[in-house]
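With one protein chain held back, the other chains of the complex are shown just where they sit.
After this line comes chain A, so read on.
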């Protein structure tokens, strides 16, 4: 496949790995966090950690939309789904996320009408087909899924679809990166970030600049293919070696400094920033999420159904919060691979293939090296 196979070439990967090994100064440890679950997935799937020298370490970040949504918001979605005459449409992975012994799948088994959709347009289609029912789209995700939700809300108004609304849980990437950097131990634990691929196609590289400068951390935006990740690591090592802390862009084939202005404009029209929002693992963060703007309140399920905020704790054995902060590795969790597996997840990080635990379970657990992480 064009623009895929070339970016997975084994020979080039070995060349890049060798270049990284030579650039990395021995005796110094380099720790880079890949923010996105898409990168976590690529790193696990292609065994990229095995190609890197022992002193170049990758730490999984919180950039998996399914993983960071806190239990309370999921509980609210389940309560919504159980209302009579209501159809809740959700991206597939959300259905399996456990919350306090429950899940949307279990709610469906009890009789709630929960539909799995691949795109928000399918939720619109449900609203057209069932004018006698309320159709709520359970919107989750970072800046990549937000513009499609904005388009759907505008379309619903244009078509006069009075039975369509959105339970909005869209979150903002730069706020999460800032929160990780603001943690007291971040300065010593992290040398830089592999920055988001698809999120950056929308928001551009500019929004990371203030954060990288304020915390003196390098950030390299990278595509989701394995060679993109390796090239970004090389660029990060070079930045650290020369004492720079800049935003660089490896994914120039799809990301510009300004991003997709049309998408940004649609988002600004339909959404408004929330004062704060709860994240699994990162806690309550200021200006880290979007709500539907007041002029579109007819389409806001939180308003329409007078939803009240729920706060729930994770399962007590679950280490997801620390995994999402990059403070623990999946294999450090006591229930990893035993009580918690992709077939039977106990925590949110084991659900989506981009979740750190699921990625490690599927690809990495047979290669666990006892030395990994000890050189720190």
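In this section, a residue touches a chain if its C-beta (ideal position, glycine included) is under 8 Å from a C-beta of that chain, and two chains touch if they have at least 3 such contacts; residues count from 1.
Keep in mind that, in the parts below, contacts and distances are computed from a predicted model.
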**Asked** Which protein name, taken from UniProt, belongs to the chain you can't see among "Hydrogenase expression/formation protein HypC", "Acyl-CoA/acyl-ACP dehydrogenase", "Acetyl-CoA synthase subunit delta" or "ATP-binding cassette domain-containing protein"?
**Response** "Hydrogenase expression/formation protein HypC"
**Fill in**
Out of A:166, A:266 or A:340, the sole contact with the unshown chain comes from A:266
**Item:** Listed residues A:49, A:82, A:102 or A:121, member touching the removed chain
**Value:** A:121
**Request:** Would you indicate which residue among A:24, A:166 or A:202 is in contact with the undisplayed chain?
**Result:** A:202
**Item:** Absent chain, residues of chain A that touch it
**Value:** 1-4, 6-7, 9, 11-12, 14-16, 18-19, 22, 36-38, 41, 63-66, 91-93, 118-122, 141-142, 144-145, 147-148, 151, 197-198, 201-202, 224, 227-228, 231, 234, 250-255, 260, 262-263, 266, 352-354
